[in-house]
Structure formats: C-alpha cells, structure tokens
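All protein chains but one are shown in place.
Chain nomenclature is as follows: A and B, assigned in order of appearance, with residue numbering initiated at 1 for each chain independently.
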Amino acid sequence: MKKFLLAILVLAFVFTPVFGGVGHAADKMKVAFIYVGPHNDGGWTQAHDNGRIYLEKHVPGVITSYSENVPEGAPAEKVIRDYANQGYKVIFATSFGFMDPMYNVAKDYPNVIFEHCAGYKTRKNMGTYFGRMYQPDYLAGIIAGFMTKSNYIGFVAPFSIPEVVREIDAFTIGVQEVNKKAKVHVIWTNSWFDPVKEANAANTFLANGADIIASGTDSPAPLQAAEKKGKYSIGYDSDMAKFAPKSVLTSRIWHWGIFYARAVKEVKAGTWKSTEYWGGMKDGIISLAPYGPMVPEKVKAYVKKRKDQILAGTFDPFDGPIYDQKGKLRVKKGQQLSDKDKLSLQWFVQGVVGSIPKSGS
Amino acid sequence: MTSQSSIFVTLSSTAVRSGTILLLPTLGEIFAERAGILNLGIEGMMIIGALFGFIAGFVTKNPYIGFVVGMIAGGLSALIHAFVSITLRGNQIVSGLALTIFGLGITNFFGQPWINRKFTIPVKDYAIPGLSKIPYVGQIFFHQDLFVYFSYVLMIAMWFMLFKTKLGVHLRAVGENARASDAMGVNVNRNRYFWTFFGGLLAGGGGAYLTLVYAPFWLDGITAGRGWIALALVIFAMWNPLYAFIGAYLFGGIDALQFQLQASGTTIPSSLLNMQPYLLTLIVVVAATIVLRKRHIGTPRELGEPYDREER
Partner (left out) sequence: MISFKGINPLAAYKALLIGAFGSTYTFSETIVAATPLILIATGLVLVFNMKFWNIGAYGQYIMGAIFSSYFALNVSPSVSPWILLPVMCVASIIGGAIWALIPAFMKLVWEVNEVISTLLLNYIALYILKYLMYGPWRNPTSHGFPLSKMFAANAQLPRIWPHTRVHLGIVFAIIIVFLMYFIIKKTRFGYETRVIGENSTAARYAGISIFRNTMLAMAISGGIAGLAGMAQVSGVIHLLQLEINPNYGYTAIIVAWLASLNPIAVLLVSILLGGIEAGGSQIQMMMHVPYGIVGVIESSILFALLGGEIFKTFRVKFRRRG
C-alpha cells in the first residue's frame, strides 16, 4: 500500500502547480495541425510542417500550432477535440489514420473547419485534401526509364493502399513509355518508416541487379543504400538530394503550403466549402525537385514536354490504353481512368513485377 | 542479370550487417540476464546509443569515436536500471519498460537539432587475408567492417569468459543462486551492476552501428523496435553467446529472404512472412526445452529477482 500512497503523493505533487489561466493571442485566427510523426522527420510530416510555416508567412493574422507524433486511432480524437475546444478555427489532420477521429469530432463542432489529408470521409465542415502525386511519379518514371541500363528498377513501397499502388503504376507507365524492356520491381516494407527495413529492401534490389531505386517510404535509407553501390535513386516527400547527392536523380515533393494558405484564406473570407480537393501539378501542390547533375539534357527536354502537357491539361498519365500486369486491357485508347477508379486503385499496370496482397470481400 | 549465387552472397553479407545491429545488444543482454538482471529497456538503451553515438561521430567526424561514445551512453543509461533494480530492488520489468519510455523520450527531445543530418564518413570494409578467400563464407563473413569483426571477436571472447574462466563462473553463479555465490565470497551486487552496465554498452553499440554505418543519419525512433527483437534473440540463443549470431543473422536474413521473394514477384502475404522469425523462435525455445528436458537450457534461475543480503 505504501507504493500506492506514494503514487497519490506524486499525483498531489503534480496537482500543486495549477494556478492561473491560459493566455490567448487575441484577434488572430488559430489554426492547428495534427502530425503523425515528428515535425522535422525529413519526410512526410516535415513536408506538412513546411506548409504550416508557409501559411504563417503568407497569410496575415494567422497563428498556428501543431501536435506531433499523435498516435493514429482512438487517442487522436482527444487531440483534435482539444484544439476544437480551445477555439481553433481550422484544424488540419495530416495522416490517413486520423480520418475517423476527425470525422467524429467534426460532427460536434459545426463552427470549426476540419481538413483531412488523404482520406475519403467528408462532412459539411470537413473536407479532404490530397495531391495528384502520380503526375510527378510518372515524370520521375520517364527519367528512370531513360537512365536505367540493367532495365531493373526497384520500388521500395510502404503499404498496399491505393495511394501507393497509384504511385507505382504511374511511375511504371512513365518507365514503360520510354523503355519497354525496363521492369519495376516492388517490395512492400509494411511500414512508413523503418530505415533498416528500407535499406534491406534497397539492398535486395541492388543484389538482383537494380540500377535505380525509387522510394515511396519516408526515410532516406534506400537512397543512401543506392549511393553506396554507385547506383541512382529517386526520392520522395521532400528534396532528398542532400542525403545522397551522387545518387538522387530527382525527388517527388509536396508543397502543402499552397493548399493551406488557400484554404485558410477561404475560411477567413467566408467562402470555404467542404470539398474533396485533389490538386495537381498545375496548382503547384506537387512537383519534381531539381534534377541531379547526371540527368542528361535530352531527358530533361522530354520530361518538360510531358510536364507541359500535364500542366495544360491535355495529358494525364492514366490516359488509355493501359494494360494491367496480366496484359488485360483496363483503359481503352482515348479513355481515361476516372478519379474514382484512381482513388481506389488496386491493380498493377504492365511492367510491374510484384503483387498486391488480396483484399477480402 | 546477376547470377543466383552472387545474389545469395550479396544478400547474405547484408544480412550479416543488419544482423550485427541485433547481435551486439543480444550479447549484452545475455550477460546481464546471466547475472540475474532482466532489462526490458534494450530499445531505450539502443536508441540512446544511436543518438549520442551519431552526435559524437558527427562532431568528431570519426565513426569509431562515435561508436565508443554510443556504447558509453548506452552503458550509462543502463546504470539507471541497475540502480533501480539492484540498489533499490525495484521491479525489473517495470524499470526496464520505464527505461524504454525514457530512452525514446529523451532522444526525441535532444535529437531535434540532429534530425536530417547525415553522417558522411564512410566506414571501410576489410578483407581478412586467407579467410576471405574461402568460397561463399569468405565473401559473406570476411569482407566486412571493423564493427562486424568486433562482434565476432566479442562473441567468442564472451563465450570463453562465460564458460572457461573463473570470472564467468562467478557471473553465472550470481544469476543462478545469489545467496550461495555471496557465501562463496562473490560480490553479487557489484557483479550485477557491472554486467548490467556491460549490457548497456553493447545495446548502445548496436544503436550506434545503426546510425553511423547501416543507416547513417539520425531520425526519431530510428531503432524501430529492434531492441525488442534482441530480447527475443537472447532466448533464441539460450543465453549462450556462441548461438547469438544464428538468431541475429536469421532475423537480419529474413528481411532479405522475404524481400527477395517479393522482388521476384512471389505472392506470399508479407505479414505472414514477417511473423515467421517469431514463430520459429518460439518453436526453437520449446523444442530446445523438450529435447534438453530436465537439463538446464540456460535460463538463469534467479532472473529478475532482486537480491537482498540481509533477507533470510
């Protein structure tokens, strides 16, 4: 029982310093961000945090706050609700796993605007936002298709969710467009972030003769593994060149700030409406990072041509004809994969070597 | 295309490297547990070693100094556990869990400025004359860096010490029967303190190897649960340093194996594959206990029990 008394003592000690109230900055609109990782993880969360900083800089009268390493699932609901309770006007949740918690909180706070990244549930006061990363993926694929000599490209992938399948497919479409012989091999690490596993996956590819490693996970480990073996790589989330300058051809990167600034401005102006925002390269929410010095001018020119078509809206990587892995025609010539199909994509295109774990009924 | 045998060799030598991250903490924990101290805080000590080893390596631009500092940091953090569980006779399970929470917390806190920094000094591989010429084995085991060789030497030295020296007899006695060894004149608490510290040194070393060589940068939570795997490996090795490498390289190799299957387009659900090492460890433990029935498989009898000289 002594120990228990001690616990009570600690509790009392914890209680003592509760005095006074909490100061609030008046008149500024309070905006909160919920992060799944540390704000400077060098990957996914950092890309969002850069967006937060961009928002503070470009929209006057806004004050931001964030919570990092928020566990997905049930505990997240409290964090989101806390912000809503404390008078935050706009709350951005930046991971898929925050969908249900946010959806639940949004119901109880009709006057707070909720924005959820990468999910599919909306309410009158809750929108979703994401970027068409498959566009830069496709362009990066073109570069890989030109640059590979062994025609073995490895893609280190986290989870078999549509977002990632879409990335692999678009990347492969780019590869195959310029190099029919090249194949994209896929390894699932089943983790967004596990540097050792990611390095192991990259090393497996390299041992099998891969000369380009593309990463869909959040750590720079696969790129460094490639650099160590003198091979090329393609980064993700933010410009990864600093981690492996001799290896990184380019990175597919996020510019969330553009969306954050836009959404908050709309809220301020009272014109905000719940939408399922899915921005493309045209909006500037995504792009390719500056190319590494090893990318030849000829390749750059080809990529630029395709990029301009995407920007002009005259071309989409998922324009038909598209065949799946087994050679079945999935999208006819002249047609385009619909957004709905893209958002729930669960099949690989021709040129991918690998499989997607089967989903139940 | 590359030939099958060279794929095998390359992947195996990678498995040895990634196994080294696990081997060091496993060896350390074997000794700590042999002395009767169960330390569930390996994950915490590893990540402390990973951060401080990285910082030291980064600042001095020397991976070897970094490694030593990482070891010391891990060892110091183990002293918290030693103090709580030996001097204060606190519950070792809780103290170990607390140490893990502490390690993850403190490295998150102090690691902030170091996130995204990269350790750029490459660590050289050395071929061992003679041995490296053996087909397959030489390529896999004897074209490695000094840290890997360090782990080989350590493993053998630890085995020798444990079973062939007086020091080892004392160490085991302390974990088997503290009272009797006390009566024999062995200082139980001093032994336990030292071997817990030693366990921390190696856990820290494993973490530092990760951030200085295997994935040479610092990111929050970079050990990603490997300390827990090391804990399972101690049992897999049945508390014998000489068997530790089998489990460590197996775990290191299972990634390589399942990734190889995936890369060649095989359709085994990866979650089931990932489960195999744990299942295998469980089976090995059970099988070993049944086969060696009635014989002691190495579990120290007084593992986790505090020793109080005055208690009668």
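By definition in this document, a contact is a pair of C-beta atoms (placed from the backbone, for glycine too) under 8 Å apart; a residue touches a chain by one contact, two chains touch by 3 or more.
Computed from a predicted structure; not experimentally measured.
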item	value
Visible chains that the absent chain touches, using the contact criterion stated earlier	A, B
Residue of B:6, B:112, B:165 or B:187 in touch with the missing chain, whole complex considered	B:112
Of B:16, B:72, B:98 or B:154, the one touching the omitted chain in the full complex	B:98
Missing-partner contacts on chain A, residue numbers	1-4, 6-8, 10-11, 14-19, 22, 38, 65, 67-75, 77-79, 81-83, 85-86, 96-97, 100, 108, 120, 159-162, 165, 190, 343-346, 357-361
Missing-chain contacts mapped onto chain B	38, 40, 80, 84-85, 88-91, 93-95, 97-99, 101-102, 104-109, 111-112, 228, 231-232, 235, 269, 271-272, 274-275, 278-279, 281-282, 285-286, 289-290, 293, 299, 303-304, 308, 310-311
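As a working rule, only the chains that are shown with their structure count from here on.
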item	value
For the chain B and chain A complex, residues of the former touching the latter	1-2, 6-7, 10-11, 14, 18, 21, 108, 112, 115-116, 118, 122, 210, 214-217, 219-222, 224, 226, 255-256, 259-260, 262-267, 269-271, 274
Touching residues on chain A, where the partner in the complex is chain B	37-38, 40-42, 46, 69, 150, 152, 154, 185-188, 190-191, 193-197, 199-201, 203-209, 219-221, 224, 228, 242-243, 353-355, 357
